[in-house]
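Complex shown without one protein chain; remaining protein chains in place.
Up next is chain A:
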Amino acid sequence: MTTATPQRTDERRTVPPKSQGNPALRFLAANKSLVGLILLMAIVSAVSPNFLTFDNQMNILRQTSINAIIACGMTFVILTAGIDLSVGSVLAFTGAVCASLVGGDTSLWIALPATLALGAALGAANGAVIALGGVQPFIATLVSMTVLRGATLVYTDGRPIGTIDGQGADAFWAIGGEYVFGVPVPVLISAVVFIVCWFVLSRVRFGRYVYAVGGNEQVTRLAGIDITAVKIAVYAVSGLLAALAGVILTARLESAQPTAGTAYELDAIAAVVLGGTSLMGGRGHIFGTLVGALIIGVLNNALNLMEVSSYYQMIAKGAVILLAVLVDSRGKSSS
């Protein structure tokens, strides 16, 4: 069945090398996760008539947007064969800082860029510890995950920080709660994030270097590329996008919760892996991450529609992820 699979030679799996076979079939074989998503949606819509309604679809997209944005940053990191466990804590910390700025009447024109810059700086600090300090990404980001969660609790004193008292409260809420032409604003934001990430990874020099570092660090270094800068940059991207997710979540809830974003790193990693990006680095695509995030979103939504208890939902989600990864790895070893 996989004989028509083109060799995954390149970052741009959507344009596989010229070879025999039906182009549509080759596209699907190279994008199994998309097939999985379509199958999943077909099954759910057959079981639950409410699933395919416009409102529900928008609901799925809105619920997915936070994870999707974090997963975009995670894709950069994983493509360099790294991992970022700190995204949930970065989200919580930057969200708390953002809430106190907005609640304290700081102009949104200052509060939002400051929050995003803080996220990027926290990520860059992760990258510096990894690239300059030679610490394993798993350990370095495990440390910052713990430290930042603690810092969030200290900063918030363990209590939510509300934004509704600020002058810009309504405009701020719109970032998370408003609709434009019936589409939630967070969905529009994540669409922009995906397009920008796709462009950077496939068209910009930096994107090439991300794939190169993950493909073979030594070769990349010998080609005269500053791999330290590339590594710091990918973690900065991850931190920046985690902060953006923090802003959206805080805006929607009109408050920052000190425990926000707990375990979000796992959903983000799951989305990236479901999308076919290799944890060994160098192989994968942002399009796959989008599909991976949607699979998780659809699954959550479907289990809710089918009124499955939330306890069982976690088991079902784990089972689906395992199944998807098994199918993917079988496809790889037989090709």
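Quick note on the criterion: a residue touches a chain if its C-beta (ideal position, glycine included) is under 8 Å from a C-beta of that chain, and two chains touch if they have at least 3 such contacts; residues count from 1.
Keep this in mind: contacts and distances are computed from a predicted model.
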Chain excluded from display, named as in UniProt, from "3-isopropylmalate dehydratase small subunit", "Ribose ABC transporter ATP-binding protein", "Cell division protein FtsW, lipid II flippase" or "PqqA peptide cyclase": "Ribose ABC transporter ATP-binding protein"
Hidden partner chain, touching residue among A:P49, A:G134, A:G182 or A:G224: A:G224
Selected residue (touches chain absent from view) among A:A29, A:V44, A:A131 or A:A212: A:A212
For chain A, the residues touching the chain missing from this view: 7-11, 17-19, 203-206, 208-209, 211-212, 215-216, 218-226, 282-283
